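Apart from one protein chain that is not included, each protein chain of the complex appears where it belongs.
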Amino acid sequence: MADNRFFANAGPFTLGELAQRCGAELAAGVDHAVRVIDVAPLESAGPQQISFLDNSKYGDAFGHSQAGACIIRPAMAAKAPPGMALLLSPDPYRSYAQVARAFYPMPAPEPGVSARATVDATAVLGDGVRIDAGGVIGPGAEIGARAWIGSNAVIGAGVIVGEDCVIGANVCISHAILGKRVNIFPGVCIGQDGFGFAMGPQGHLKVPQLGRVMIHDDVEIGANSTVDRGAGPDTIICAGTKIDNLVQIGHNVHMGRGCVMVAQSGISGSTHLGDFVIVAGQVGIIGHLRIGSGAQIAAQSGVTRDVAPGAKVGGSPAVPLTEWLRHSVVLSQLAHKKGR
Amino acid sequence: MADNRFFANAGPFTLGELAQRCGAELAAGVDHAVRVIDVAPLESAGPQQISFLDNSKYGDAFGHSQAGACIIRPAMAAKAPPGMALLLSPDPYRSYAQVARAFYPMPAPEPGVSARATVDATAVLGDGVRIDAGGVIGPGAEIGARAWIGSNAVIGAGVIVGEDCVIGANVCISHAILGKRVNIFPGVCIGQDGFGFAMGPQGHLKVPQLGRVMIHDDVEIGANSTVDRGAGPDTIICAGTKIDNLVQIGHNVHMGRGCVMVAQSGISGSTHLGDFVIVAGQVGIIGHLRIGSGAQIAAQSGVTRDVAPGAKVGGSPAVPLTEWLRHSVVLSQLAHKKGR
Partner (left out) sequence: MADNRFFANAGPFTLGELAQRCGAELAAGVDHAVRVIDVAPLESAGPQQISFLDNSKYGDAFGHSQAGACIIRPAMAAKAPPGMALLLSPDPYRSYAQVARAFYPMPAPEPGVSARATVDATAVLGDGVRIDAGGVIGPGAEIGARAWIGSNAVIGAGVIVGEDCVIGANVCISHAILGKRVNIFPGVCIGQDGFGFAMGPQGHLKVPQLGRVMIHDDVEIGANSTVDRGAGPDTIICAGTKIDNLVQIGHNVHMGRGCVMVAQSGISGSTHLGDFVIVAGQVGIIGHLRIGSGAQIAAQSGVTRDVAPGAKVGGSPAVPLTEWLRHSVVLSQLAHKKGR
């Protein structure tokens, strides 16, 4: 499936190996020694490829698929075309992700510091670190074992990058401490001053920003996003939170574990998110709010008040999702009356 | 007009030369050998400068202009001040662009690879390539003839950059194939992972992103924009599409030919745009939609449903433009009633 200019296929694998890697069970009668050579979508997969079915609306494609093997929920097994080898999983999409990763593992960085990188004499590099051409590591910075610092990335004085982090090209990080396996995409800026001024007609006076950015394990931050450091407290992003491209995180923001923030959304200063909050694209959240764990915020919403745990909101200013959907209906009805 | 610190004037030109370059005809009696030395706006142009009139609301400025020459539609010729040399064009703004380019041609990059650039031994460079200081070209990458790679730009393994491309400073490109004359502005990130996870309370598991970014001829992408690579299919931007700054293009998006995307807009994963679609500033389009050719989407709209070819929509959620305009009127009337 994948272009071998860019991706190296580590297959083939036997169905037995794949089932084990992805938490699936082989259906009765499937030969665990059968080999597949690649992943592919249901429509294009052939007899030597493995696919998956997660959404029952693709049941038709499933029924007609030529895929040699397929990861499905047990309840779908009866609808499989004859001859297809079935891997039964309670979460086929997650299982597919694991199978795809087996075929296309993350390239392990070859250790080494490029002769074109600039590493301060007081920086500390762990075993197996890789630093690409143009990378700059400041005084007192610490780069954990096996971390990969991309080309032209700039790691400021004192910054700590944890083990197995991947820092993309042209990233800039200052005043920050990163946990393990943090994945920072190209162009991200972390740790610059928050936007704090004592405003007035004689001019806006910068208020020194004396906090840090604390990023816990397994966080991902998308391309060209920005995370300001705290004003005194820290800006904190807890473990497993995933942030998309062009997102803005203001100073003193606290994001809990497992949050998801979609592209071009932003959070203003000192707002606190619980765990597993979902913030859709282009959402804005004003400062000093509390967004409860499990809350979900619809795309383009403007959140101006606290959101209760588990609540779903939409609109600008944001209201409960069901109310927001009624707004649209009401407006549409009124507009049609007027239009007549 | 232009500051010679930054722009080199290639003039003077005769009116005959300029008319030929810009698809205009000299009006009856105009001496094709008369020379002009620069372009300038109607208000400030003098007898040695050439200007243009595209919008009839500036007819007054035209009538009083001191410009020695002016590009206009034939229908406006009768309103010209005496003595002004007229160049008649069906599209004066396009003709102006061509005349301005004659005076201020794009600087041709002087070929050469900076001693401060880092080019992998397996990369292939075409004739006349220029690579500036800090540029990094990865293994197996191919840079077409006369392409210009700016300072500190990072071209990843296997990437193909077509002939006559201009890649700005601090750009990062991976997993991508670019056509000819593609213009990538500074700070753009192309080819990083799309935002795809198998989400769940046990953590969000990254789904390997196994597609590419395909960018066809004559595409332009504005500063600090981001284009994610496909998840399996490719992300595709067809010929002649122009993208402004800080725009987000999600994985698997297909943009047709000649589309225009204004700053800070975004398209979510797997949405398909036809040709010549216009997406105004800060628009968001959710995933898996079809936007027909020639559709126009008003600024800040949130598009949540398919849009028919040629349709105009506005609002969040977006509705037909005429309906959206009525929404504003209705709301205003109700608010005024309430305010009394």
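Per-chain numbering from 1; labels A and B assigned in written order.
Definition applied: contacts are C-beta pairs under 8 Å (C-beta built on N, C-alpha and C of every residue); 3 or more make two chains touch, one makes a residue touch a chain.
These numbers were taken from a predicted model, which means no experiment stands behind them.
Within the complete assembly, B:Gln98 is the residue of B:Gln48, B:Gln66, B:Gln98 or B:Thr304 that touches the hidden chain.
Considering the whole complex, the residue from B:Gly179, B:Gly240 or B:Gly256 that touches the absent chain is B:Gly240. Between the chain not shown and the residues A:Ala10, A:Ala108 or A:Val330, the one that touches is A:Val330.
Taking the complete complex into account, B:Ala263 is the one of B:Met199, B:Ala263 or B:Leu289 that touches the chain left out. By the touch criterion stated above, the residues of subunit A touching the omitted chain are 118, 134, 136, 140, 152, 154, 157-158, 170, 172, 174-175, 187, 189, 192-193, 195, 197-201, 203-208, 210-212, 224-226, 228, 232, 246, 248, 250, 264, 266, 268, 282, 284, 286, 300, 302, 304, 316-317, 319, 322-323, 326-327, 329-331, 334.
Residues 1-3, 5-7, 39-41, 91, 93-94, 96-98, 100-101, 103-104, 114, 116, 132-134, 150-152, 168-170, 185-187, 218, 220, 222-224, 240, 242, 244-246, 258, 260, 262-264, 276, 281-282, 299-300, 316, 328, 331-332, 334-336, 338-339 are the ones on subunit B that touch the missing chain.
The criterion applied here is as follows: only the chains that are shown with their structure count from here on.
Centre-to-centre separation of subunit A and subunit B, using mean CA positions: 29 Å.
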